[in-house]
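Quick notes on the structure that follows.
Apart from one protein chain that is not included, each protein chain of the complex appears where it belongs.
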Amino acid sequence: MTSELLNVQGLETQFKTPEGIVHAVNGVGFTLKEGETLGVVGESGCGKSVSMLSILKLIPQPPGKIVAGQAMFRGQDLLQMDNDEIRQVRGGQISMVFQDPMTSLNPVMTIGKQMAEPLMLHMGFNKVQARDRSVELLELVGIPRAADRLKDYPHQYSGGMRQRVMIAMALSCSPQILIADEPTTALDVTIQAQIVELVIRLREELGMAIIWITHDLGVVASIAHRVAVMYGGFIIEEASVKELYANPRHPYTIGLIGSLPQIQAQGRKRLYSIEGMPPMLYQKPRSCPFSPRCRWVTERCRNENPLLESINDNHKVACWVDTVTGSERA
Amino acid sequence: MTENEVLIQVDDLKMHFPIYRGVIRRQVGAVRAVDGVSFKIHRGETLGLVGESGCGKSTTGRTMLQLYQPTAGKVFYEDIELTALKNEPMRHMRKNVQMIFQDPYASLNPRMTIRDIVAEPLVAFGTASGKAIDERVRELMGLVKLDPDFMLRYPHEFSGGQRQRIGIARALANNPSFIVCDEPISALDVSIQAQVINLFEDLQKELDLTYLFIAHDLSMVRHISDRVAVMYLGIIVELADRNEIYKNPIHPYTKALLSAIPVADPDFYETHDRIVLEGDVPSPANPPSGCRFRTRCPIAESYCAESRPEFKEVSPGHFVECFKWDHPDNKRR
Amino acid sequence: MTNYIIRRLLLVPVLLIGVTLIIFGMLQLLGPVERSALYVTDFPKNEKQIEGIIKKYGLDEPFFNQYWRWLTGVEDPVTGERDGGILYGDFGYSRTASQEVIGIIQNRFPNTVDLALWTVFPMLSVGIWMGVKAAVNQNKFFDQAARIYSIIGTSFPTFVFGLLLLMLLYANNQWFLPGKMSDWVSQLVYSGEFKQYTKLLSIDALLNLRFDVFWDAMRHMIMPIITLSYISWATFVRVTRSSMLETLRMDYVTTARAKGLKENDVINKHARPNAMLPVVTMMGGSIVGLLGGVVITETVFNYPGIGKAAAEAASQLDVVTILGLAIFTGFILIISNLIVDILYAFIDPRVRLS
Partner (left out) sequence: MTEMTTIPSGDNQLLEETKSDRKITWLERILGPDNYRIVTGLFKTPASIIGFVLILIFILVAIFAPVIAPPVGSDPMKIPRDGFSGEPKGPGAEWKRNVPEIPFWYTPLTGNEEWVHLLGTAQGQYDIFYGIIWGTRTAFQTGIIVVVATVLIGVILGSIAAYYGGWVDNLIMRITDIFMTLPYIMMALIFSSVLTPILGRSLWPPLIAMITFGWMGYARIIRSDILSIKERDFVLAARASGVKNGRILFKHILPNAIFPTLVLASLGIGDVVLGFAALSFLGIGTEIGYADWGQVLSFARNWITVLNRYWFIVVYPGLTLTFFVMGWNLVGDAMRDVLDPRMRGKS
């Protein structure tokens, strides 16, 4: 876990809607090291999926538009690449798994054909080689009778199985980065556990770096090395997983963790709750986007947006207030 | 209010939805969504009902309120048998038994104002009329912590969490004593879930409510419930006090389910191994013979396929449906 | 899928009975006297004779008796000859054309098929091509042009369009002609030296290697083909475009892009096959529209097909002929809808494998 694989700086993405321009991502920056798993956590509409899709230029343009930023991957800026160049990266060096396994496979194409596509495209396999490799991959992700099942269509697979296929397909060209966009949200708890265990196992075997997008703080705790918390199109806190859960510093993170029921707790303790609701991003926030809901809020929070700053080696937070002491940061 | 007074009793409730197949749409079978569940709910308590999608938990709630015509079984409210009531008497019972729905976007009529939505149960029974309706609506909106001045607005002007509050206000209109909460928080964002859960708890204390709380999130259910029932493929496999079921789960499915819940604590995963169940849930149209769980059970034996185990009280208040509940195999894990 | 096909096949008799009931029901609005014309070649003026026919064929009997008789005809007790009975191909006698209705169908239907063949294939390929291209270039010039075309296309009445074509391409300079064939061709066709393999003039001309005949056939058909096509294109463009737009928003299209596929492959291999599914279901409807459309188009261009026969019979209130033609058209449509539905089942694996 040494060298830096991906470095994203100042990413901004907007969407044009009938109601106005939605500023979905407003300056996101992070780095990803080799073999590392970064968890990206946030509620719906916080910009977590959009920022990761933007990196591969997969957001529909229009209505979406990447306004600013760079994403350095192996010395090249992904956002500056033309269509042909970015296509070489997609599915080859960086691949993705999506949220809903029921809709992310083509219903009128066999699993075998869909799996063969990236192999023939990026690895230069012929049909027979692609088929053999597909069987191996399906076996790797734990699909029984893999050779027979290549002829099947997606609707003949269960939800959990389809997500395994998606993972097998994403890993087929030995990518350096796997971006998983809420891959377990649509699945049941026991199936979710299967998928998480599978990804942990594959990570150890194949050594790729992972960006795992989710709204579930529990899933992230079990899989991530480092966690970035997003709110209102910004990363508002970033820390190693242990540090974050033991020592949350941003008022939003504190609230989010506090609002979860403690499964080990005795007796019934009232849940901590964050009042109000997430902002509608029709303007780019000029103040701290969390300030209307924050209990530590100061005058400064309402006028200036804090930047993500390090408070120790593995912890960054974007807040004007030191939530430990309750006083404003210098 | 006595602690042990039974408010709701469900006896061997079954709900089978017919499947029509073939050339002439003959009935070829049934989805056994609920296939014989029994439990009691005491006045003032919250019974949590958990399970994965398709296990029949929502169907159980809806069938209890006679929103579906049950295939078999009985449901009692106090000593009234709901399953025996005709349409009109059952409609009148709806003053006492109410429901809150999962999807706050789908459960409010988009063409009615909040006032009309909340007042609808009042109008249906003539509980209030004229000015009294407005007063009662204001009171209810205050109760769920919404600004009563918003009552002439339409549902789409509110957020998910607020809409869920409107749904709660509607359910409370006629002072019911029993409410089925059908996954009321699973469509909400994490930070909003806690707001709604706290509201449920406050209302229960204030209004002496009894809840059946249906959810797939075992940690939230444990937080709000007094007792928890775990469903799998149309049956209740285990039912116990909430601390008991967490500390001392007996059924292999409960164990796996508990172990599969993601815990927001990275240290937890250094000390705990997950029990990962193999395979998928079988189709409720064609459930396995004998024990429903045997196809995925790590300790299943051949005899598990032969007959269905008894739903047995293994210690006071702790019910389990498993042949091997005190078998050494089960204890080891 | 067997189940699906069997169910679909079982619908055929239901549709057949329904269609014949509707048409027979319309016939019943007329009095027995008018209906007696169904059974005789020379419509009698003698009242006694009419009464005899009404008695003989039970034209004043209850509805279902008559319906049954209409379907199966009456067997003459003496000669054993069957009179009437649409199930036996006897659609009655056409007063205005002075021949059996089945004869009209035999003469005219090949002409309509000839026209339809040359319309359907351009209609499908061009319409679908335009729709896909419009969706891929959403809101760009091609898309805007296609949408404007589709609005104008669906607004321009076929007969107005047809008359304008006649004005520009025929009345002005005789480039293209109304009717079916020139005199010299008709002499040739009926001379016996021209072999009628299919009875479709354009195809037979090609099979006989008579390209001059083929050119003559085309000169007569080109205006009706354009007229029938422009409106079908308009509908096909709209349906294909909106189906394609919907498909392009699907998750599996994003998946395909995330795999690194070329945009062309994303569209042609992933999006288009899925977008075609609703278009196939629409094909059944467009065949119905085509057969309805020929009534007007054939009339405008004086093209001797089955549609013109229907229009002529209708304007002279020749009910027998027109109902015969309606029944025949109904049969054709039921069969073609059946084919389209089965085709759909083969295309969509979710239906095929269930």
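Residue numbering begins at 1 within each chain, and the chains themselves are lettered A, B and C in the order written.
Convention: contacts are C-beta pairs under 8 Å (C-beta built on N, C-alpha and C of every residue); 3 or more make two chains touch, one makes a residue touch a chain.
Everything numeric here is computed off the predicted structure, so don't read it as measured data.
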item: Sole contact to the chain not displayed, among C:4, C:129 or C:170; value: C:170
item: For subunit C, residues in touch with the removed chain; value: 11, 14-15, 18-19, 22-23, 26-27, 29-30, 34, 147, 150-152, 154-160, 163-164, 166-167, 170-172, 178, 238, 242, 245-246, 249, 288-289, 291-293, 295-296, 299-300, 302, 307, 310-311, 313-315, 317-319, 322-323, 326, 329-330, 333-334, 337
item: Subunit B residues touching the omitted chain (full complex); value: 62, 65, 67, 91-92, 94-95, 98-99, 101-103, 106-112, 120-121, 124-125, 145-147, 150, 153-154, 156-159, 161-162, 167, 170-171, 173-174, 195, 198-199, 202
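Quick note on the criterion: only the chains that are shown with their structure count from here on.
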item: Which of A-B and A-C has more C-beta pairs touching across its chains; value: A-B
item: Separation of mean Cα positions, subunit C and subunit A [Å, integer]; value: 55
item: Subunit A-subunit B separation of Cα centroids, rounded to whole Å; value: 32
item: Contacts with two or more other chains, residues of subunit A listed in rising order; value: none
item: Sites on subunit C at which at least two other chains make contact; value: none
item: Contacting residues of subunit A [partner subunit C, same complex]; value: 56, 58, 60, 83, 87-92, 95-96, 98, 100, 103-109, 117-118, 121-122, 153, 155-156, 166, 169
item: Complex contacts: residues of subunit A adjacent to subunit B; value: 43-44, 158-161, 188-194, 196-197, 215-219, 221-222, 241-242, 245, 252, 255-261, 263, 266, 268, 270-275, 277-278
item: Residues of subunit B that touch subunit A when the two form their complex; value: 52-53, 159, 161, 189-195, 197-198, 201, 216, 218-220, 222-223, 243, 246, 256-257, 259-269, 274, 276-277, 280-281
